[in-house]
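For this view, one protein chain was removed and the others were kept in their places.
Per-chain residue numbering starts at 1, and chain names A, B and C are given in the order in which the chains are listed.
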Amino acid sequence: MFVITCPYCGERDLSEFAYGGEAHIARPEWREDMSDAEWAEFLFMRTNPKGILAERWMHAAGCRRFFNMLRNTATDDILAVYRIGETPPKVEARLPATPSGEAPIGSGNDAVKIIQPGEGA
Amino acid sequence: MGKQPYRAPKGGLVQRNRVIRFTFDGRSYPGHPGDTLASALLAHGHHMVARSFKYHRPRGILAAGSEDPAGLVTIGADAKRRDPNTRVAEQELYDGLVASSQNCWPSLLTDFGAINDAFARFMPAGFYYKTFKGPPGTWTGLFEPIIRAAAGMGRAPEPGDPDRYEAINRHCDVLVVGGGPAGLMAALAAGRSGARVILVEETARLGGSALARDPDRLAFDGTQPAQWVADIEKELATMPEVTVLPRTCAFGYYANNFVGLWEKVSDHLPEDKRLGHLPRQRLWRVRAREVVLATGALERPLVFHENDRPGVMLAGAVRTFLHRYGVMAGRRPAIFTNNDSGWVAAFDLARAGAEIAAIIDVRREMSPQHLAEAARLGIPIHASSTVVATAGYRRIRQVEVRPLHEDGTVGQGGSKIACDVLAVSGGWAPNVALFSQSRGKLAWDGELAAFRPGLSWQRERSAGAANGTFALADALAEGARAGVEAAAAAGFASGDVTVPEVEGAEPGQGRIKVMAELPSHLPAHRRRAWIDLQDDVTAKDLRLAVQEGYSAVEHAKRYTTTGMGTDQGKVVNLNAFAFLAAERGEDPVKVGTTTFRQPYKPVTFAALAGQHMGPHFLPRRTTPMHAWHRRHGAVFEPVGEWLRPRAYPREEEDFFAAVQREARTARSACGVLDASTLGKIDVKGPNAREFLNRVYTNAWMKLAPGMCRYGLMLGEDGMVMDDGVTACLADDHFHMTTTTGGAARVLAKLEDYLQTEWPELKVYLTSVTEQWAVASICGPKSPELVGEILDDFDPDPEKFPFMAWREATMAGIPVRVFRISFTGETSYEINIPATYGRWMWRTILEKGQKHGIAPYGTEAMHLLRAEKGFIIVGQDTDGTVTPHDLRMSWIVKKSGDFIGKRSLFRSDTARTDRRQLVGILTEDPELVLEEGSHIVARRNEPAPPVPMLGHVTSSYYSPNVGRSIALALVESGGTRIGDRLFATRGGLPTVPVRVTETDFLSLKENRQLPQAPREALNG
Amino acid sequence: MADETGGAPERRMPLFRRQAIEGAPGTLRLEELAFAAKFILRLDPQAGGEAFGAATGLDLPPAPLMSVVNGERAVLWLGPDEFLVLAPEGEAAGLADAVASGLKDVHHQFTEVSDYYTCIAVEGPKARKALMKLTTLDLHPRAFSVGTVAGSNFAQAQGWLWLEHEAEGAARFRLYVRWSMAEYLWGTLAEAGREWGLPEQEPVTGEPMLTESVTSRKA
Partner (left out) sequence: MHGYNVLRLVREGLTGHKGWQPAWRKAEPKSSYDAVIIGGGGHGMATAYYLAKIHGMTNIAVIEKGWIGGGNAGRNTTIIRSNYLYDASAAIYNHALTLWKGLSRELNYNIMMSHRGVLNLAHDEGEARQLKRRVEANRLNGVEAEWLEAKEVKAFCPPISVAADARYPVIGATLQRDGGTNRHDAVVWGYARAASEMGVDIIEQCEVTGIATEKGAVTGIETTKGHIATPKIASVTAGHTSVIANMVGVRLPIESHPLQALVSEPLKPVMPCVVMSNAVHVYMSQSSKGELVIGAGIDPYLSYTQRGSLDIIEHQMAALIELFPFVSRLRMMRQWGGIVDVCPDASPIISATEVKGFYVNGGWGTGGWKATPGSGHAMADLLANDRPNAIAAPFTLERFVTGDLVAEHGAAAVAH
């Protein structure tokens, strides 16, 4: 239930937006020899990262424009918003605390809720 | 009962000069405005108000606020306004309040459920996992009903809630949670900066801990606490950008500083005074730039044998009842503490006239100052001592005290002390629930023996006791600083705030001595020391959990149910965590906490739904002709958000007869359908044709202006997604229609392709769905009628051919007329600007009367199209059906790409033995198959799993074909035309059917309807 | 039935049954505005803004979320290449012709939506607060000044909110909503105003629906 900064309309509530899935997945040019596997890659296979995701959103209740966004899916921190056709900016995320990319919140791991010895402020 | 024997002679913020009455379990009592139900009951010496969850033990009031785990009752005289599980400590008293005890039968004092307590030794934590494992069915049939009846707490209300609720959105610069001293300073500081500030206080009045102190012994810049609070409140009221919300709980701290507030607007008013224009409760959805958490601290109970009796109360609560409500929890209180704050409670009570039975302190060394004061007040002190047992049923009447040795054992001897309340203090812990919800990380504070806010995640700061700053002067300063900083962070120059000078500051809790469970002369397994008073979890249960390996904090919680009651363990969890740490022999940091979930306290469902209930639940989208439909007896059906007329049954006509009549009329005379709900999109631009070429499966380059074409739209997965007719308005301009339900999805998808995939295409899209009201007129009489209603218009189907469209006028109003048909009959679809829709509809029906016109609904429409074998996307398709499966390969162009094309060539999608759409005719022409019936190869069903060839997607009795008809998706259907198969009927004997082509009207015309074989007719 | 006469064309707004309603004096008032011409303009302002201005006498809003008013005509920003053009009812045809000829060499779309949208005026000192019960937009005067336009959800209905005017703390909003949602939105707005004395507006509900499944019942 976060706030998204529409590149045209500014900060708006999540409820005004429609999710458009992973960004930068270009629809392949039609080719007779395109393999089923190649097509399946476009159709279904997704990175689904726990970390920085480039994704598409549409400001459905507002200007109806699609745009791209970089978001840390482990924390829902929005790192950048950019327009369709633009290259994603370089961003840094507040990195997940544990080796596999465990979110610093909400897991079954008690360490994430409480400052552990040696963990700096 | 006129007297309130435990009302203190003076003090408290209740209106002593006004008496209001309430009933508890049918008995009437007096109280005062300003009381809570708890304080009013305590004023009568009423401690026992409830029964616990599992053992049905007597329960009293432990705390003075929403953190109380024990004192739960049901409020409300009217079953439709019944509020079960209401905390007596939270419910404000009003005149006529009706409260009753719950989870007991036949009465609070005599509860048969208490038998459980006698068997408690056989019912330790998780006993139910080890028993009741009989053969399948015994749990559902035998044990479960018994356990369920014993479990639960209050009874749900009857349906028919008469109250209103609402939700409000609000943005602010600084949200201050908590109206105690720190919160007040924060709000004042932020408010003076000009920032938009919301100050939230859970209880009825601001002041917090300042109101729980002896007003004669505390002053702020020389002002008494209540006056000091009132002065601040007055100043806040003069600030236009400050909103103060009493009776409001910040229950949920979500992402991006979104905080849910729950305001009880009228729950404190007598039922007849609840104002109709105001809601009962409000949900405030607050988006704050900065948040200040001044949520105070919570006091821990002590864990000792028989610590669950009514009359065992938190020392801080005893003080609050005394100073805020003017109620003495007991006349002869005993105090049991592990820190200094218990002592202060004793002194306050003594000064108010109580005879202090004893101060029992587990510590060896105590504040000399306090010792002197105790001596002055003549209070007996038991240092290095512990309570090892208690007695009393409706309320505590005696404690047994023994000396506590350094090694943690208890000595012999000791004494039995008579008392009528036992005030306990296990020390205070910052209330970090909201901080933790905000994703902040907790830090362990060894000195407090508690967690406090550590690392913030969101734009938030804690102040005062919530931050572990217990000393009042420091808390005030911290609150003021937090307000200034929060306002500055939100972009507002700091206001000027002077922190008041505090007289009568208390030193705090001193050095605390934490013992997870206090020892006793009894062996551990005989001790019954409660940790969770509501769900009946004892130290023994937690010990067993650790013994059996459920030692992770979440496992222990789930195995024992600690903290899973309606209080969600606000005060009891602190002891559970400490106990686990001790039992595991590990640092509390290693043990951790369970997750602090939303909501902070239980929030009414209806408040969450707000005003969006009943008639305001969801939009009912209706067309300009809706009122006509209603007046003419239409039966409606929901189609997405729309309500569409399904049929117009006449008097003494049932639904089925109406549909049959409407369908007959449409083919024999004239029918009219309200088709306004179809999605309509205006498509314009030099590349519009190319665009249509890519989004539809067929070719669009050659469609001439004035003509229309049907198109199928696929998903990229090759499956049919939507269909509709698109008209060419001009070379670069088209009018596209979609299904009613698919309109929004199709427009979004088309915009998606234009904006992100094909930005090179110059095409603009605009929805015009509701610009046009649409009447679809069909039937042999329709040309004549259309000629009559339109101005100078030649409807001759020869000159105005099928799939053409024309501009025309109707009484001068410009309309678009489309010669398109979903029924197979001669049809005209007239589009008129929506504001004329009602007039157009009435005109059509009036002028159509002499042609025998009848309006028809969606059901007849479905039937009529099925007679021609036309598909309905979503009925004859289900997201797994390709155009080839529909045997509509003619609509799939060979050359060029389109959305979904590649998917049609995947190895499975290209199979020729997929399920394909065919006609199905029962051999018995009168038998109508159920939609969803399955098609099988053999008459007799074998044992499951039965091989299935397909299923019936559409099925009707067709008055125009004169028999039943059906469409079905059948494996290799296209090659089975003419075959005899069988249709299942929900366990009844299967019936033989013939596979046919789908255009039943043509089959009839060409006399190709299969004749029923003798055996079918003979049954 | 008496009202079943065709006769001369009769225009009905979606809320024709609803009279303007008002709360306690100086609080809140709701009214469906009279019919007016409305168009959606799709146009790249860089490419065609000037031509549009020349054709209609209207500038396009210079920035997102802004509006331009010229006499009785106005242009509201809806998106970077999307605008709502408002004009008196009688000017619709002329406006459409002017745009068609003035922009004939520019890729654009000018679609009449006069009947698609209706407009509910929400006005009075409590207008901002009432609307905030329906939308997540920040309608505080610091965040939403006169002339601002924003598309958002109002309860479950998408709409365009325009703060047309404000004087002495009394704001006059116009809320543009599609026909089929008007009745729902009216009821929800009225409900939001109950606090200030707006009369209850029982939404039109209770359409009879079948309460059994009737698929394929036998003749």
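Quick note on the criterion: contacts are C-beta pairs under 8 Å (C-beta built on N, C-alpha and C of every residue); 3 or more make two chains touch, one makes a residue touch a chain.
Note that this is a predicted model, so its numbers are computed, not measured.
Counting contacts over the entire complex, the absent chain touches A, B, C. In the complete complex, the residue from B:His934, B:Arg963, B:Arg976 or B:Arg994 that touches the missing chain is B:His934. The residue touching the chain not shown here, chosen from B:Pro240, B:Gly378 or B:Gly987, is B:Gly987.
The chain omitted from view is touched by exactly one of B:Leu608, B:Ala748 or B:Met803, namely B:Leu608.
Against the chain not displayed here, subunit C makes contact via residues 205-215. Listed for subunit A, the residues touching the missing chain in the whole complex are 1, 14-15, 18-19, 21-22, 36-37, 40-41, 43-50, 53, 55, 73-76, 98-103, 105-110. Take subunit B: the residues that touch the chain left off the picture are 53, 81-85, 121-122, 124, 127-137, 139-140, 144-145, 147-149, 151-161, 163, 165, 167, 252, 254-255, 258, 260, 283, 285, 523-526, 540, 544, 547-550, 552, 554-555, 558-559, 561, 564-566, 568, 595, 597-599, 602-606, 608-610, 612-614, 617-618, 620, 637-639, 717-718, 874-875, 878-880, 903, 906-909, 930-934, 936, 941, 943-946, 948, 951, 953, 984, 986-987.
To be clear about the criterion, only the chains that are shown with their structure count from here on.
Just to note, of B-C and A-B, the chains joined by more C-beta pairs in contact are B-C. Computed centre separation for the pair subunit A/subunit C is 34 angstrom, with centres defined by C-alpha atoms.
Measuring from the averaged C-alpha position of subunit B to that of subunit C gives a distance of 31 Å.
Subunit A and subunit B have CA centres that are 26 Å apart. Subunit A has residues 13, 60, 64-65 in contact with two or more other chains. Among all residues of subunit B, those that touch two or more other chains are 287.
The part of subunit C that touches subunit B in the complex is made up of residues 1, 3-6, 8-14, 35, 40, 42, 81, 107-109, 111-117, 129, 132-133, 135-138, 140, 142-143, 155-157, 178-181, 183-185, 187-188, 191-192, 194-197, 202-205, 207-210, 214-219.
Contact residues on subunit C toward subunit A in their complex (touch as defined above): 64-65, 78-80, 82, 136-137, 150-153, 158. The touching residues of subunit B, counted against subunit A in their complex, run 254-256, 258, 287, 436, 439, 441-444, 451, 454-455, 457, 552-554, 589-593, 595, 716-717, 748, 751-752, 755-757, 759, 896-897, 901-903, 905-907.
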